[in-house]
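Every protein chain except one is present and positioned as in the full complex.
Here is subunit A:
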Amino acid sequence: MTRSPASGKAWRAAVGLALAAALALTGCSTTSGGGGGSGKSEITVAGTYPIQNLDPASPSGGSNTGTQLVAQELFSRLVRVRPDGTVEGDLATEWKANATASEYTFTLRKDVKFSDGSPLTADDVVASFKRLLDLKSTNAANFTDYTMTAPSPDQVVLKATKPDAAILRKLSIFYVIPAKVTGEDPDFFKSPVGSGPFKLEKFDPSGSVALVPNANYYAGVPKLDRVTFRTMPELAARMTALRTGEADLIWGIPDDQLSQVKSDSNLTVETVQSTAVFTMWFNSSEPALRDAKVRRALWQAVDFPTIIKQLYPETGSLADSPVSPVTLGYVKQQPVSYDPTAAKAALTAAGFDFGKKLRLQFANAEFRPFNQAIVSDLQKIGVQVDLLEKEQAVFTKDLLALNWDVNFQQLSNPTYDAANTLGRLYTCKAKRNGYCNPELDKLLAAAAASPDEKERTRLYGEASKIIWSDAVGMFPMAVKYAYAWNKRLTGFTPDPAGLPDLAKVQVSSS
């Protein structure tokens, strides 16, 4: 085989161009695989959540997990919830409720300073609370018409419009900033001043936040020199970044990826029982689903133990309550056993129309296999289901309009209190699933008003029993969150709400 002069020249010209292309690439590259976590005491946290602004009281920040994640490092709260679900003081050293749980008095920690060195006073707390209400974020809705006053320099009093025993845990999403900040103040949040363990070094809304220790933090300066939060929406990129050392901590790892990180000797992997429960409401306002016997039979027709074992062997367990075991108000219920024959007989006896297709809606592709398995089990007894995977905005719109027959959600609970789920979502007034039971309403109201936690748990247990036996929904799975972190990190505790605190984390020198 010979090469013509033309093709020989073409070859040389092509090789030249190819070399130029290679140079264009390598000229701007390094061989460094690592990026984050470069320093000894610096760590990088890679998360899915975008962090668009740092104001936890703003309408957009209030419901944004990324904002809350960073806010808890920048700002202090009156109280906060520990990973075990109990309440601990942050700015408050002690607190006391009146007999009707409608008024709470908080004693403030002395000598707390903001990161700029200015003292944090009761006036800052009161002004921050007023600002929270003024901005009307979703968090403000927890305190509608509540008032806060400062009767003395080291005390604040919060008055509720009605008995509200869940107030302490609700306050875990109330952050204190200097009193001079009023209304939405974007300039302040470009360089915010807080009293949390860290202060802001750099904020890039396009994908990263860098924090450095707050030398004035009342509980001692954190040992980390820098914490960088990086938004990485793609799971493969997050997993790779963790394994290459570009990231030191990730969570929300699906079961099918856990074996990979577990096999890496540089990583620690732990699952923690979360506040989340897979919740599949039936729309009780639909004629086909009005009868509790029908709803219960549908629940009975799905082999949840097998589905969970197959799809969520490590991050799921069969739920035994509408709320998570780490939530105040959790009381174990009798499991609903899988019995397709009994289910079909019950549906037939109840006059269920097998010709009608049920609309099962969910958002987020990660839940597709789970819902597909449910559809498959229901089809085995002749129940037809349209599986509708919706974009989040469409899902939310249809959810509120009750434009569905069965609705799948992973319901988490940042306040660790059943008031935030049972009390909020299952009342007649809430109109969230078409179910209305005055007896349930009474129990939920009594549970919300009792200052005695044991009594509240008992009442929520009674409420759960009604919700469970009336099959307001199916409650298939209690969710665990899988965390993985580099072994050089010490002092890290996985958080059941997916909001881990990094104040006590250190980087080991070995």
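Going forward, contacts are C-beta pairs under 8 Å (C-beta built on N, C-alpha and C of every residue); 3 or more make two chains touch, one makes a residue touch a chain; residues count from 1.
Following the convention adopted for this analysis, contacts and distances are computed from a predicted model.
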Missing chain, UniProt name, options "ABC transporter permease", "Cytochrome c550", "Peptide/nickel transport system ATP-binding protein" or "NADH-quinone oxidoreductase subunit D": which is it?
"ABC transporter permease"
Decide which residue listed in A:237, A:258, A:288 or A:387 touches the omitted chain of the complex.
A:237
Chain not shown: contacting residue from A:50, A:340 or A:434
A:50
Per the whole complex, from A:58, A:102, A:450 or A:464 the residue touching the absent chain is A:58
Touch with the omitted chain, as defined above, among A:179, A:212, A:288 or A:394
A:394
With the missing chain put back, one of A:113, A:136 or A:290 would touch it. Which one?
A:136
On subunit A, residues whose C-beta touches the chain left out of the figure
3-18, 20-21, 24-25, 28-36, 50, 52-53, 55, 58-60, 62-63, 136-138, 140-141, 144, 184, 186, 204-208, 230-234, 236-238, 240-241, 243-244, 246, 391-394, 396-400, 424-425
